[in-house]
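Omission of a single protein chain aside, the complex is shown with its protein chains in their original locations.
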Amino acid sequence: MLHRKKPILKRRKHHVDVPAITPGAAATVVPASPLNSPLNTTMMGYGPNGSDQVALNDISEIAAFSQKWPVVWIDIDGLGNVELAQSLATLYGLDRLVLEDIFDTGHLPKLEEYDNYLFMILKNGLFDEVFQTEQISMILMEKVVITFQERPGDSFNQVRKRIRSATGRICKFGSDYLAYAIIDAVIESYYPIMEIIKKRLDALEDNFLTSSGSEVIGQIHAIKNDLLFLHSAIWPVHNITIALAHDDLPVITTATSHFLRDCQDQAKRVTELSEFYRMIAGDLIATYLAYSDSNANQVMKLLTMVTTIFIPLSFIVGLYGMNFDRSASPYNMPELGWRYGYPIVLLSMLAIACAIMYMFKRKGWFKTRT
Amino acid sequence: MLHRKKPILKRRKHHVDVPAITPGAAATVVPASPLNSPLNTTMMGYGPNGSDQVALNDISEIAAFSQKWPVVWIDIDGLGNVELAQSLATLYGLDRLVLEDIFDTGHLPKLEEYDNYLFMILKNGLFDEVFQTEQISMILMEKVVITFQERPGDSFNQVRKRIRSATGRICKFGSDYLAYAIIDAVIESYYPIMEIIKKRLDALEDNFLTSSGSEVIGQIHAIKNDLLFLHSAIWPVHNITIALAHDDLPVITTATSHFLRDCQDQAKRVTELSEFYRMIAGDLIATYLAYSDSNANQVMKLLTMVTTIFIPLSFIVGLYGMNFDRSASPYNMPELGWRYGYPIVLLSMLAIACAIMYMFKRKGWFKTRT
Amino acid sequence: MLHRKKPILKRRKHHVDVPAITPGAAATVVPASPLNSPLNTTMMGYGPNGSDQVALNDISEIAAFSQKWPVVWIDIDGLGNVELAQSLATLYGLDRLVLEDIFDTGHLPKLEEYDNYLFMILKNGLFDEVFQTEQISMILMEKVVITFQERPGDSFNQVRKRIRSATGRICKFGSDYLAYAIIDAVIESYYPIMEIIKKRLDALEDNFLTSSGSEVIGQIHAIKNDLLFLHSAIWPVHNITIALAHDDLPVITTATSHFLRDCQDQAKRVTELSEFYRMIAGDLIATYLAYSDSNANQVMKLLTMVTTIFIPLSFIVGLYGMNFDRSASPYNMPELGWRYGYPIVLLSMLAIACAIMYMFKRKGWFKTRT
Amino acid sequence: MLHRKKPILKRRKHHVDVPAITPGAAATVVPASPLNSPLNTTMMGYGPNGSDQVALNDISEIAAFSQKWPVVWIDIDGLGNVELAQSLATLYGLDRLVLEDIFDTGHLPKLEEYDNYLFMILKNGLFDEVFQTEQISMILMEKVVITFQERPGDSFNQVRKRIRSATGRICKFGSDYLAYAIIDAVIESYYPIMEIIKKRLDALEDNFLTSSGSEVIGQIHAIKNDLLFLHSAIWPVHNITIALAHDDLPVITTATSHFLRDCQDQAKRVTELSEFYRMIAGDLIATYLAYSDSNANQVMKLLTMVTTIFIPLSFIVGLYGMNFDRSASPYNMPELGWRYGYPIVLLSMLAIACAIMYMFKRKGWFKTRT
Partner (left out) sequence: MLHRKKPILKRRKHHVDVPAITPGAAATVVPASPLNSPLNTTMMGYGPNGSDQVALNDISEIAAFSQKWPVVWIDIDGLGNVELAQSLATLYGLDRLVLEDIFDTGHLPKLEEYDNYLFMILKNGLFDEVFQTEQISMILMEKVVITFQERPGDSFNQVRKRIRSATGRICKFGSDYLAYAIIDAVIESYYPIMEIIKKRLDALEDNFLTSSGSEVIGQIHAIKNDLLFLHSAIWPVHNITIALAHDDLPVITTATSHFLRDCQDQAKRVTELSEFYRMIAGDLIATYLAYSDSNANQVMKLLTMVTTIFIPLSFIVGLYGMNFDRSASPYNMPELGWRYGYPIVLLSMLAIACAIMYMFKRKGWFKTRT
């Protein structure tokens, strides 16, 4: 059974029967939130002088907060609160399509440039028995970063800690550095998954010959599929970081470009690793099939040997089991009446068996190769 | 049986035995319309101030309409009306080759630049049990867009709605934006097909081991073929959008270039998805063959075990079925007269069977692996 | 058997033991003409004012003809007349290597730039049961085009007709446009071949399961080989058109460059189609092998079932065919004397057969999958 | 069993819960040294006037040494002395992440640029029954080079000798040339491994048909795996040398750039060789499988021949072993009472066997093809 829990691709929503593209009107078309889970919305502000984090209950709190801190990060953990998202969209003048994309978790990673903000979709890597992804939507503005996490449970705990500790580079830079830190965290989420896949491949190789065929094949198939999905989730991030680092995007400063280039390298490395493991998995299955082929050959040789040795003997004993009437004619099986008939037959059969076995021995069939 | 209903490639018509290339002369060489279906010809005009749509019955109506509206879109739905097409060609001074290409539905997508208009052929994606395409021919002029749809049934309903609603971007831009909207609609037509293919692959993977071999193989073959055809229909669109967005074509404004670049990304994404699914289909068939191989191994092991166990026993019972005349000689099968001859033989055979089975058990052949 | 009638590659003639490279000396080294067929040499002149075509019997006629017409096209149909070729070489100062290349039909397409002319070798595509090529050599000068066709039978009938009709673009342009028209005709010669290959692939797919294995395999092999040869014949043409359209070659005017770029697209399209069909052929053979594999599995299952059911039964009937002397001992096969011995054995065998068949049924082996 | 002794990829340490990134604080987070082996720390200084090498016991010795020699090379052989590394980090102001990377031997080769030094990780190639790598970390500063070798045992003996001999180019150049010499030594470490792999492939090909299947398959699998790992260890070095030679890195002089370009070629050549050998290994296994396939065919033909010849004969002898009561009816097996019954049956069987064998002979099955 396939273990893809999420659709890779969802049909882009058609947006043609909606009269106006004013942000306020978005409320009417945003689909019912796919995950009505309890969500946790936080607002974090920081600057060279420190940081503060509060729960965001009301949009009106943002204005005062934004005045106080150079960079404000609004994080919505879970996709359960459509109203809040719409209020934010109204406040910051976000495009309606952006809102739709946030609540449609079937997108591949992408970057879109708008007049005064950048919008990007990323995929956090998870591994809960099977490879899964969590969609991260991020809106990057001059002074504000808004992130939407598909699943409850904070994926950016480490970023938060670095801000709170208030000593790292992060507090001296602007919102673009925060965006970099989040992208970096997303890319880093793939390393543990790679480690798990590596361990599975190692385990497979260790238990190669003792496992059953269908198990080995099924597991390698699952790993190859996981790597394919992983590749399709991380590869676009590489392109996003290239665009962020090299295009003249308004919000990105030169200083942060430098760090983004590092992200680009990392994304490329993850992609290369996924291809590397795919090659190993491919080699494994090829080797398995070669073993299995060699094994089948041995089985067939055994069958052929047994058959070739016994079929002539069975013929002979069948021959002397015929009931020709010896009294009716002297030509009818006179051997049966010979004094040494039986011993001769026995010895003949022994000789035949030995001859056939010798032939097989010379052909080298007796070496067990499995 | 192949499910390609349309030829992929039709031989380009030779145009050498026609005396003049004046548009009016085209009437004599245009082939009989391939689809003599009832057709529906509409003329739509729009601008910032509103829009109007009428059925186009007579070419003479166009002039007045064109004066009234900044952009006029003439849509011929179905290829049944050659005369109309020729009248349009005369009116707008279209090349005769353009006319021929419109009525030849075997083309791959392409873009041709003429002096005062662009001509392009696109392929709308359909899925009616098998993947199919509808040829869309478009002539893009300064103020007029003419489209020919191969099959009756409007594929551009959404574009029409956006125009009628008169509020979207579409009404503020020129004819090039309309062309963009049509190209976008064509590319979007592939997403539902991708979704269908994805569902089929998922279903195949779910019913992998319970389906019959030929069914699995046939379905994967069909999917791979569909993806190949789909790829050949969408890939040229990518090149067309590159040319439209980057070449200095007279009709295309810079503003629309920006949107065309989005089309380019979308076309690339569809292409990448089709390759991605092709890889999944390839993995599926490889895994199926590996299972089937492993399965065949099991079958052969069973055959070999049964044969190896019973052939020696059959030999033994055959042996004592021989009719050597015990009265003629004491050497002739004296075992048959022993007191415990029969039980000894039975026990020996049991011992032999057990020994052989133990050998197989040690080889691990008893584990059912299928 | 291979169906390549022509060598793909012929060893380049060594030209080192010839003292001078004066064109007149060429006569001594040109190899015996490979095809001493009756040949047909025509001379055609044309310009905006009309055209004329005469049979070329004597070189001296060319001078007057050239004065009369802006463009002169000398076409030698068949490689039987070496003297004529040498006279032409002398007249126009052609390199000796050019002459050699014309008469060596084993070349791949290529373009060579000389001081005052361009020399190119092309391959016309033919299909006479198998894919074949006809070598077309063309010398393009300021006002003269000379073509050599390997096989008798005019391949450029259409070009000729366009000239004669005297209305097309061809008569207004110079010799470079004629060269373009010839290249275009060569590339177009591949479309009908593609169509034939497509039909063969369709037919193969339709008769997949009813044809014999070796037939299917042999035909796909032939098609793949044809496509490979076709690819190697058309791909260099793509490079030639690139060089003609983009390099600053003296004879090519900017106006013609534009048309050559179209040739380039066409050559690329043929190449892509050949790769596309190669992929389809590859998929077909993979699918055939998968079917055949699945088929073999079924055959082996049948064999295994029959053997597994009957071998134990045969053992039992063999057992009671033994001739132990029941009178010698009460332990010797007393079953044979039981009242219900025979029915019990029959029923036991029936039970065994049913049990084994039930086991196979549970394993799902009874479903016919082929 | 897999022979990768080292993990290919280790999860990057998270560095977020550490308050300050001051080098001194590194002591608290550096992981326990993976190899608590006796280590050997040397300090070498050289210049155009000569060279000196001393064991480094105390950091304080460095200052005087650095004043005396233009270039100082500190080499720590083994990763057992974390304190020393931390002292060096404090002395030269190295980033804490650098220290972590040095002691984490699971990295792929990489280059990192810091404000006043370059940090790179390389992989020395070793071959101790299986392919292995030794991590080499290098910090390149204006006048100082620090190297960490994962395993005890000097890998840079040759570099050291060249310095001591004091005549080569190395003594006239700066620290960047020393870095080049070390990178060169690392790349050269792969050549003997390539030679070993080449010999193994040759040996495999020589013993192809006499070795057992699982052995051949296992060895080719091991070689392919080795080549894959080797490739992943050397390929990034190619990128590192590109960056070193072409980027405007502060420490690298133009003169050394020239030599680094040579390294780049060498790294590319090793990579190409590894791909070349991988192709050979792939060809070998394909050929092996083809042989094995052909072999299996022969085995099956033998089985089929033996079975096809003897099964009808066994049927016949079984037929005349039936016990129909000839006294009860004249129709019950009268053949048994014929005068020449037995000879006729014998001759018939001989005829049948000959006929079947003749049929096989005509089919060409008697040729031994294995």
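Note that the chains take the letters A, B, C and D in the order they are written out, and that residue 1 is the start of every chain.
To be clear about the criterion, contacts are C-beta pairs under 8 Å (C-beta built on N, C-alpha and C of every residue); 3 or more make two chains touch, one makes a residue touch a chain.
This one's a predicted model, so the numbers in the text were calculated from it and none came from an experiment.
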item: Hidden-chain contact residue, picked from the options C:Gly50, C:Gly93 or C:Gly213; value: C:Gly213
item: Omitted-chain contact residue, chosen from D:Asn116, D:Ser329 or D:Ser348; value: D:Ser329
item: Hidden-chain contact residue, picked from the options D:Lys123, D:Arg162, D:His221 or D:His238; value: D:Arg162
item: Absent-chain interface as seen on chain C, which is shown; value: 1-2, 4, 7-12, 14, 16-17, 19-21, 108, 212-214, 217-218, 221, 224-225, 228, 232, 285, 288-289, 292-293, 295-296, 299-300, 302-303, 306-307, 310-311, 313-314, 317-318, 320-323, 326, 333, 335-343, 345, 370
item: Missing-partner contacts on chain D, residue numbers; value: 158-159, 161-162, 165, 167-168, 188, 191-192, 194-195, 198, 202, 205-206, 269, 273, 276, 279-280, 283, 286-287, 290-291, 293-294, 296-297, 300-301, 303-304, 307-308, 311-312, 314-315, 318-319, 321-325, 328-329, 331-333, 363, 367, 369-370
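Going forward, only the chains that are shown with their structure count from here on.
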item: Mutual neighbours - chains that touch chain B and chain D alike; value: A
item: Same-residue or different-residue interface between chain A and chain B, half as cut-off; value: different
item: Computed distance of Cα centres, chain B from chain A, in Å; value: 26
item: Chain C and chain D: spacing of chain centres that average the CA atoms, whole Å; value: 42
item: Residues of chain D whose C-beta touches two or more other chains; value: 321
item: Topology of the chain contact graph, where touching chains are joined (line, ring, star, complete, other); value: line
item: Touching chain combinations (by label order); value: A-B, A-D, B-C
